[in-house]
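All protein chains of the complex are present and in place, except for one that has been dropped.
Presenting chain A:
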Amino acid sequence: MDLVFDNAGFLLRGAYYTLLITLLSMFFGLLIGLAVALMRLRGPWPLRALARGYVSVIRGTPALVQIVIVYYGLVDYGITLGPITAAVIALSINVGAFLSETFRGAIQAVPKGQLEAAYASGMTTWQAMRRIILPQAARIALPPMGNTFVGMLKETSLVSVITVTELLRSAQLLIAQYYVNMPFYIGIAVMYWVMSTAFTTLLHAMERRLARAY
C-alpha cells in the first residue's frame, strides 16, 4: 500500500484528468442534450429525423467504439485530435444522446396546462420554455441526470485506450513500473468511489433545493 501513497501525486493527476473530462463532457453533453430534446419536440421534421437518428446510433453502439472512431477513425480524414479533446468530444456526444432522452421525457411530463397558461398570458414559445416549462422539467430530470453523470464519471475510464492518462491509465502505468497490481487498482477504485459519492451528495442537495418550492 506504501507504493500507492508514494505515487499519490501521480494518481491524483490521473484523478484530475478524470474529473476534468467528466465535467467538460457533462457541460457540453448538457447543451447537446437540451438542444436535441427541443429539436425532437418542436423542430421541423428534417431536424426531428436527424435528432432521432443521432440518439438511435449513439444508444445502439458501444461508447468505446465511439471513442476510437473520434480519435483514430477521424485521422483517416486528416482530422487529428489531441487525446483529451477527442475524449471530451466523444463523451459529450455520447452523454448528450442519453440526456436528450431524459430531457425529452421531463419536458413532456410537465402538464399541458402549463404551456397553455403561459401562451394565454402572451408569452412566445421561447419565453414559455425558458420561464415555465424548463424549470419544471429540470426538477423532473435531475435524478436521472445525476445517474447519467455518475455513470459518465465511471465511463471516462474507457478513454484510457486513447492514451489519456486519466485515473485508470495512471494505475496501469504504475503497475507496469512496479509489477504489483492490487494496491493500485484498490487505490483508484477508492478514488472513483469518493468522486461518485461526492457527485451524488451534491446532486441530492440540488434536488432538495429545487423541491423546496413545492
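Structure notes:
The definition used in the following text is that contacts are C-beta pairs under 8 Å (C-beta built on N, C-alpha and C of every residue); 3 or more make two chains touch, one makes a residue touch a chain; residues count from 1.
Please note the rule applied: contacts and distances are computed from a predicted model.
Only one chain is not pictured, and the protein name UniProt records for it, out of "Sulfopyruvate decarboxylase alpha subunit", "Methionine ABC transporter ATP-binding protein", "3-isopropylmalate dehydratase large subunit" or "NADPH-dependent FMN reductase", is "Methionine ABC transporter ATP-binding protein".
Annotation: of A:Q108, A:S121 or A:T201, A:S121 touches the absent chain (contact as defined above). For the chain left out of this panel, the touching residue among A:V4, A:L30, A:A106 or A:I132 is A:I132. Where chain A meets the missing chain, the touching residues are 111, 113-114, 116-117, 119-124, 127, 131-132, 135-136, 139, 213-214.
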